[in-house]
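First the structure, which I've put down as structure tokens, then a few questions once you've had a look.
With one protein chain held back, the other chains of the complex are shown just where they sit.
Just so it is clear, A, B and C label the chains in written order, and each chain counts residues from 1 on its own.
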């Protein structure tokens, strides 16, 4: 599927917003690529992000694919819009074992208000790559008000 | 709903497993309480866990309620069992603004293999508490094999 | 949770809309009760709605709880609003065995645009009642445009 972004400066806008997500820096995630409706984020394995079996914690897997999906939607939004994640669902396909994790987020349907995105996470291991999670996320375009608590 | 845990040492077993989740320490989460089929985890707000608007990142909200749900299921499992999160869905009800976040995880249905859990997260603010997220998670009881990648 | 409906004629509005859902008549579902933010729908078992094991098909279980959740949200909406289901997730807790099925839909969060609802389905059997499914649904309030294909 090909999308035409509403704002031609979409890549810089996504990169600026990603840089403001302090949690991405905290966990060591990086923005690999930004295309219209598609964003890739990666994360090297780190011991301090693990669950009880020593694998990457499911919520950290979720963190990178959630941000990939949110920014994929954001890449298509108008200049003055903010992105709000309404909900997501993740299926975990295999334990998060690997040296590096790569999350792809893609827009499936870009609506006026509601955007549906899908994402997946693959793990890089010494034996190759392996899919470990898949996400479906609903993301809202907010243009008429601040996102506030 | 009242559950009878299969292992009377369930609380210590949950506390030991929680202590092994290095990511919980990394983000500053604490285990508040453990009851049969119900676990509470809290997290003080921290700037380095935020998204682009300065609120707690959705995936960190997810992290504490995911662990609360997983450990709620784990509390009812036999001594030799491991817990595996198959999937979860989260709806975000309000931006994660607050000074402290409290996640409750509860078992809704404890099956032989499949457990269904629900969880919610509330934010403590200067004005009181506010629900910010709700989760439904499917958790598997694994007894006959190691959880491996 | 107590809600104040935006339209005092909410019950009649829900009943009129339910009557227009031809599929409810086709499967034999009935509107049991309508309260602000809470709707109950029931369905007697019928052989022609079953799956391969002779139980009620999961999608029919979904049908009644989906409508219960949608109408629960609709009950709180303004007079001129339409309701649009954005997405839902259902966990099936037990096979749908019984003589009658009762779906409760409740609003968890009523927003300006986005409403989060939860629902559950219980089966009546000769031995009592049993929960068989639980739903989380995101429902949109549409006020400024027709719902069209």
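Rule of thumb we're sticking to: a residue touches a chain if its C-beta (ideal position, glycine included) is under 8 Å from a C-beta of that chain, and two chains touch if they have at least 3 such contacts.
None of these values were measured; they are calculated from a predicted model.
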Quiz item: Thinking of the whole complex, not just what is shown, which of B:4, B:113 or B:126 touches the missing chain?
Solution: B:113
Exercise. Have a look at C:34, C:60 or C:107 and name the one touching the chain we're not showing.
Key: C:60
Exercise. Go through subunit B and note every residue touching the omitted chain.
Key: 86-87, 89, 113-114, 116, 138, 140
Quiz item: Which parts of subunit A are in contact with the chain that was left out?
Solution: 89, 91, 93-94, 108-109, 116, 118, 131, 134, 136, 138
Quiz item: When the complex is taken as a whole, what residues of subunit C touch the one chain not shown?
Solution: 17-18, 20-23, 25-26, 47-53, 55, 57-60, 62-63, 66-67, 82, 84-92, 94-98, 123, 125, 147-149
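The criterion applied here is as follows: only the chains that are shown with their structure count from here on.
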Exercise. Call it same or different for subunit A and subunit B: same when shared residue numbers make up over half of all numbers used at their interface.
Key: same
Self-check item: subunit A onto subunit C, rotation angle from CA fit, given as a multiple of 5 degrees
Solution: 180
Quiz item: Can you give the whole-Å distance between the Cα centres of subunit B and subunit C?
Solution: 28
Quiz prompt | Distance between chain centroids, defined by C-alpha means - subunit A, subunit B (Å) | solution = 22
Quiz item: Can you list the subunit C residues in contact with two or more other chains?
Solution: 89, 116, 138
